[in-house]
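Every protein chain but one is kept in place in this view of the complex.
Order of writing sets the labels: A and B. Residues in every chain begin at 1.
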Amino acid sequence: MLEIADKTFSSRLFTGTGKFSNSQLMTDAIIASGSELVTMALKRVDLNEQQDNILGPLLDRQLEHNLNLLPNTSGARTADEAVYAAQLAREALGTHFVKVEIHPDPKYLLPDPIETLKACETLSAMGFAVMPYIHADPVLCKRLEEVGVAAVMPLGSPIGSNLGLKTKEFIQIIIEQSSVPVVIDAGIGSPSDAALAMEMGADAVLVNSAIAVARDPVQMAIAFKDAVIAGRRAYQAGLGGRSLQAQASSPLTAFLDDL
Amino acid sequence: MTFLDHFNQLQWDELKMTIHSQTAADVENALHSTRLNHQQFLALISPAAEPYLEAMAQKSRQLTRQRFGNTLQLFIPLYLSNKCTNICTYCGFSLGNKIRRKTLKMDELDQEVAAIKKMGFDHILLVTGEAPGTVGVSYIKSVIERLRPHFSHISIEIQPLDQEDYQSLMAAGLDAVLVYQETYHRSAYEQYHLRGSKMNFNYRLETADRLGRAGIDKIGVGALIGLEDWRTDSAMVAAHLDYLEKTYWRTRYSISFPRLRPCEGDFQPVSVISDRQLVQLICAYRLFKPEAELSLSTRESATFRDNVLPLGITTMSAYSSTHPGGYADDNILGNEDLEQFTIDDNRRPEAVADAIRAKGLEPVWKDWSHCFSH
Partner (left out) sequence: MKSISLSAATRLRRSFVKHHPDSLESCQLKRTGTKLTMQITVNNQPMAVEPPISVEALLQQLNHLEKGIALAVNSKIISRSRWESYLLSDGDHITLIKATAGG
C-alpha cells in the first residue's frame, strides 16, 4: 500500500484525463487501469455550453472505484497563479491534494523549478498535500521536501513525448535520496517504461498520453496496470543486478594470510 | 524528529539475527548491485560474506578510485587535554585512572603547532576528554581561532555540544566534528559509562542531528569496535549514516573503525574483530556508501595500514601522539602515562607518505580552502 499525505492507495498507477477521444472511453480506460488517483485540469466554465460535462461519467463512479482527485495547476505560469488555481481547485473539488504544474514554455511544457518551489512552499503552509511536477533534479527534490511537499513527481521525458525514462540516472538518485514518495510523471510511453520505473524503486507512476492515444485505450490501461504490478513485485523480490566488470588487478587481500 | 526516533524502532537482537542469517546468495546480490540498501550492507558484513573478501576488496578499490582518484588525505590529531570527568571503563583518560593530567596552555599550543607545521600537515583534528570547566567551549573556540591561520581544515573530537555551541565554533572556523556513539547497544553503553555527562546515551546519539542542523560541512560517525557485537554495532552505524544522508543532505560524512586497543586499565573487548574481518567491514562500508570518507587511524600497525590503504581508505592520520604535548618535545613521545591508547604505527610522516606513494597513491596534505565561506 502506498501512502501519500493522509491517503492510502492500493494501486501504484496514477492516471490523467487528457487526450481521450471521448469521456466515456476515458472513464472506461481509467477504471480498467485500477488507478485510484486521477489528475485533471481546471478551466473557465463556458457559459454558452450547457452540456460541458467531460468528467461527468468519471466523477459519477468516483466512490465506486475509490477514485481520488488530483487537480493540477496546468495553465499557471507563475507561483501566484498556481496558488490561486490550487485554491480554486480545492474549492471546486473538495480535495486538499494538488499537483503543482507550472510550465511557461508552451513548446515542451517543461516545468519552471523556481516558480514551482515558491508555489509549493506557500501551498504546503496552507495545508495542501502538494505533489509538484518537476524535472528530475535531485537537489530540487530535496529542496521541495524541505518545504513540505507530500511527494515529488520528476519527469521521465517531456509531456506527451512517450520517450520513456530519459532521466533514468537522475531518477535513480532521487529514489535513493528521497524521504517522500517518488512518482514518475510524464513521458512514460509504454508498459515496459512503467515496469522499469517500478523496478528502480519508484513509488508510483503517472501515465496519461500513452493510454489516451493508444489504439485501444482500455487494453493499454490494463497492460499498464499489469506492468506496474510486475515492476513493483520485481523490486520487492530483489533484482539480481548486473555484474560489474571489475578491472582485474593483483590480489588485494593476500597480505592477510601473512599477518 | 531526530535519529533517536528511528533508532528506537531498530531492534538489536533482530538485526543481529538478520545479519547471521544472510546467505551466499544475499552476498552475491549485494556485490552485483549499485546503490546498496541497508539490507544489502548486512549481507556484506555477515559471516556469509567472508569467502567473498577478495571480490569485495576489488570492487571497493574500484569505487574508491572512481570517486576519490588516486589520493589519500593526511591529517594529524592534536590532543589538547587528557583531563576528563567521565568514567569510561575502556579509556585511558577515564576519571579513575591514575595518569598525569595535562591541558595545553596557549604557548604550549603554539609550540605544538610549530612542530606540526614543520611536518607538513594542513588538516588537524583536535581531541580532548570531557572537562567543561577546563576545556569548555570557550577554550576550544580560542584554540580554533588560534589555529585557523595555520590549518586549512580543522575538525574536533570532543564531548557532544549543543547546536548553538557548534554554530559558535563554526563561526570561529570549525569544519568537521567526529562523534562516535561507542556502542549503539543501550544497556551495554550504560555499563561502560559509569560517571559523567557521557552517561547520557540519547544526547550523544542526537549529536549528529544537532550538527546537521547547524549546517556543518562534515560529520564523522562510528562505533568503538569491541564494546559489543561488532557486526550489529556496524549495522547501527550504517543505519545512522543512511538516516543522516537523507536528512542532512548538504553534509559530507566520514566513517571510522577504531578497534579497541590495550590501554591503561587492562580492558578486554567483548567482541573481537580479526584483521580479515576489519578489511571486510571497510570494504562493506565502501560498497554501501561510495562517497563516504573512510578513515584509518594509527591504532593499526604499519603493515596493516599500508595494505589496507588502497582498498578503500581515503584519509588517515600519521605520526599520532595521543597525549597532550606530544609533538614539540620528542622526548615526551612515547610517554605512556599520558596516553589514551597505544599507537601501533609510529612512523614519521615522511615515512608514511613514502609508503602511500609505494602503493600508487598520492599523499595529500591540503584539500580544503576557505575561499568564500566565512
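Heads up, the rule we're going with is that a residue touches a chain if its C-beta (ideal position, glycine included) is under 8 Å from a C-beta of that chain, and two chains touch if they have at least 3 such contacts.
Please read these numbers as outputs of a predicted model, since none were measured by experiment.
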Interface partners of the hidden chain - shown chains only, full complex considered: A
Residue, one of A:5, A:54, A:110 or A:163, that touches the chain absent here: A:54
Among A:5, A:93 or A:126, residue touching the chain not depicted: A:93
Contact residue for the chain not shown (choose from A:11, A:74 or A:253): A:74
Contact with the hidden chain (one of A:18, A:113 or A:238): A:18
In chain A, positions touching the absent partner: 16-20, 23, 26, 39-47, 50, 52, 54-55, 59, 69, 71-72, 74, 84, 87-89, 91-93, 159-160, 206, 208-209, 212
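The rule is short, and it goes like this: only the chains that are shown with their structure count from here on.
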Mean-CA-position distance for chain B and chain A (Å): 42
Interface residues, chain A side, partner chain B - complex: 142, 172, 176-179, 238, 240-244, 246-247, 249, 251-253, 255-256, 259
Chain B residues touching chain A - in the complex, by the definition given at the top: 29, 32-35, 53-55, 57-59, 61-62, 245-247, 249, 275-276, 279, 303-304, 307, 310-311
